[in-house]
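A single protein chain has been omitted from the complex, and every remaining protein chain is retained in its original position.
As written, the chain order gives the labels A and B, with residue 1 at the start of each chain.
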Amino acid sequence: MGTTMKHALGGETFTVEYPEETPEVSPRFRGVHKFSQERCIWCRQCENVCPNDTIQIVTDDQRNGEQYNLHIGQCIYCRLCEEVCPVDAILLTQNFEFTGDTKDDLAYNMEQLQNVPWYKDIDPLASREPDRGGWIGEGEGEVDYQ
Amino acid sequence: MSLEDPTKPELDAGETTEGVDYDALESLLGEYAIGRESHVNAEAFVVRPDEVQAALELLRAEAGFDHCSCVTAQEYEDRYESIYHLRKYDDPTQEVGVVVPTSRDDPVSESANEVYRTADWHEREAYDLVGIEYDDHPDLRRILLPETWQGHPLSLDYDQEQPQVVEFSEHANPLKEDHSGDAESDTMFLNIGPHHPATHGVLHLKTTLDGEQIADVESDIGYLHRCEEQICQNGTYRHQIMPYPDRWDYISAGILNEWAYARAAEDMADIDVPEYAQVIRTMSAEMCRIASHMLALATFALDIYGDFTAIFMYAMKDREIMQNLLEDLTGQRLMFNYLRLGGVAWDLPEPREDFFEQTRDFLDELPEKLEEYHNMITSNEIFQLRCVNTGVLGPDVAKSYGATGPVARGSGVDYDIRRDDPYGYYDELDWDVVTEQGCDNYSRVLVRMREVEESAKIIDQCVDLLEEWPEEERTIQSNVPRTLKPEADTEIYRSVEGAKGELGIYMRADGTDKPARFKIRSPCFSNLQTLPEMSQGEYIPDLIASLGSLDIVLGEVDR
Partner (left out) sequence: MTFTETISGLLPIAGPISDFIGGAVASLIIVSFLMSLVAVSGIWGKRKITAAFTDRIAVNRHGPFGLLIIVADAVRLLSKELIVPEGVDRPAWDLGPLVMASSALLGFAVIPMGTLFGLNLQVADPQAGLAYVFATASIASVGLVMAGYSSNNKYSMLGGLRAVAQNLAYEIPLVVTGVSVVLFAGSLQLSEIVAQQGQTLVSLGGVAIPSWYAFVNPFAFLLFMVANLAEVGRNPFDVPEAPTEIVAGWQTEYSSVYFVLCYLSEFIHIFLGGAIIATIFLGGPAGPFLPGFVWMVIKILAVYLFTQWARSAIPRVRIDQLIEIGWKGMLVLSFANLVLTAVIVGVIA
């Protein structure tokens, strides 16, 4: 009982008063995706690697991109799409604040994905750069470009 | 005075000082062994379906294979197969498989329930998902899927599109009179769960009460069944399976689970892991263990103290620190997806010194915090009144049910995969396996609390190593091909020490980049099976306490 009273009188709290006080998120945090049409080369690796078919890419017969859809309600935030992307066209931002009234609202198209804001102006590329070498251009196996 | 050398342990049949002598085992089995297969982890003997019991009994009694770790069932084009993965509690590196093929027309095989009690649920699962029937099984019903399910989802001819039509009349009527037994009996039937404050998820306990004492309890599981095994069978080895282990035991034990898959797949495809990555893995895995044990402690306090207890919040607060560290390291708080085949996804976060400092701060404060928990919990007389000598699980019963992890160690079974079948960097570090002889709820809680100390010791040593690691040797991943296609019919069963016990993965390759069979041996599944043994004849509060002390996660039980 003494211990609890000590805590009660200590007056320390660990509550984060959320809307007023934003929680610290790690630079590596994986939130909503941000997509860059300028960078994307429509190689479809992200679509292939996605474990639960969250990403849907539509291209025309010249392999020019037409649509890039991502269902952020279905996504499991594994970051594999970012890891395989050779040109950093898709990134997981720190932004975890998103809502939708229906499931349809969470199916983002290309424009919505481009307009996802950076959280606290953190560009995740900066903090994630060091590990990228481990992913690109290595390995002997075939590379599944389509 | 005995002439025997006390340092030399008595050897079981088929055991040599180096390990298992499979030829000796084959001759021990004699006529029972009609074939022999070679799995990556161990040799396996093929046994006729009507001689399963005799063969397993021989292996258990004569050769000392007292731990039926897992039962895998699968269907081939021409046959069904049940594999019993046996090992020894004394030395889990000594393994043997027993393969029981049955024909496709009449998939009936003898039950192993008589030899290993744990086979009960495992065989029910095999029946439920694959469709093999077991003779002499005491209670062969579906376990994960509802009784009304049609078809067996992991069998080859299962039609995914087939609608599951359940007539209204087939539903259990929640309002009907539910006196089990005859009308004269004095017992009362009580549903504890699936929505109950103390079931730690969606677990349904069908209890029969005599007054307030438990006459019988039966766990009804499967409410959280997502067929994780099938999800993994649809994913590629290289990338797509790794995010899912986080979702089995989702209570911050993610990296421990990932390691189970990583270990199995790396051994299967012969992938090396750089030492540096192994140290990071070891450190992050132990962080997960601390977080997981903290939650176990917190919820156990809820079960014993009531819903206004302060301990819950204190433990959650301490777990929060661990989670922040893990977030810095992996980028996520629960679904880490941090390990990769051949290493880890990320090097330590920059600036590295900050990370080390935060970790050390936590480790420095930990003894004081644990002291506080011991003050509030283990040295409290009322707590002892409640927990000592309740939920007793004897070591032999625990072994027979395949209990592992803190549950087994709380029953005095000295079994820890980290030490007995070393992986990662564990064998290079200095730490101890914690066991308690009490066999009761109190011991299990105490084991978890002391394991937190051991994990802290491991993390401390890892941080030392990482700090001094040469800059040029900080390789986090080895060179792994982008597409992995292990040879067809490679089979492996590998396990790691998860937060709740032995977490094993069985995989069979079929030459493609996806596993043909992916089986998860969940420690919670086996541990939960011991609940009736622990709580029969005790009171409802003891049942709740025992359930809490098992520390199950329904995500892992149901998969």
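The rule we apply is simple: a residue touches a chain if its C-beta (ideal position, glycine included) is under 8 Å from a C-beta of that chain, and two chains touch if they have at least 3 such contacts.
As the structure is a prediction and not an experimental result, all values here were calculated from the model.
Engineer: Hey, which of B:V202, B:I231, B:A264 or B:L302 is the one touching the hidden chain?
Structural biologist: Of all options in B:V202, B:I231, B:A264 or B:L302, contact with the hidden chain holds for B:L302.
Engineer: Of the residues B:L393, B:A499, B:I544 or B:V557, which one touches the chain left out of the display?
Structural biologist: B:I544
Engineer: Return the single residue from B:G19, B:P197, B:P422 or B:G511 that touches the missing chain.
Structural biologist: The missing chain is touched by B:P197.
Engineer: Which residue from B:R226, B:K317, B:R360 or B:R419 sits in contact with the chain not drawn here?
Structural biologist: Selected residue, touching the omitted chain: B:K317.
Engineer: Which chain A residues would touch the chain omitted from the figure, given the whole complex?
Structural biologist: So the residues of chain A touching the unseen chain are 1, 3-5, 7-8, 10-15, 17.
Engineer: Please give every residue of chain B in contact with the chain that is not shown.
Structural biologist: Given the touch definition above, chain B has residues 175, 188, 190, 196-198, 212, 302-310, 312-314, 317, 376, 380, 382-383, 385-386, 539-542, 544 touching the missing chain.
Keep this in mind: only the chains that are shown with their structure count from here on.
Engineer: Where the CA atoms of chain A average out and where those of chain B average out, how many Å apart are those spots?
Structural biologist: Those two chain centres are 31 Å apart.
Engineer: Would you pull the chain A residues touching chain B in the complex into a rising list?
Structural biologist: 2-4, 7, 14, 24-30, 49-51, 76-80, 83-84, 92, 127-128, 130-131, 134, 138-144
Engineer: Can you check the complex and tell me which residues of chain B touch chain A?
Structural biologist: So the residues of chain B in touch with chain A come to 235, 239-244, 247, 310, 314, 317, 320, 324, 327-332, 335, 337, 343, 345-347, 349-350, 372, 375-376, 476-477, 479-484.
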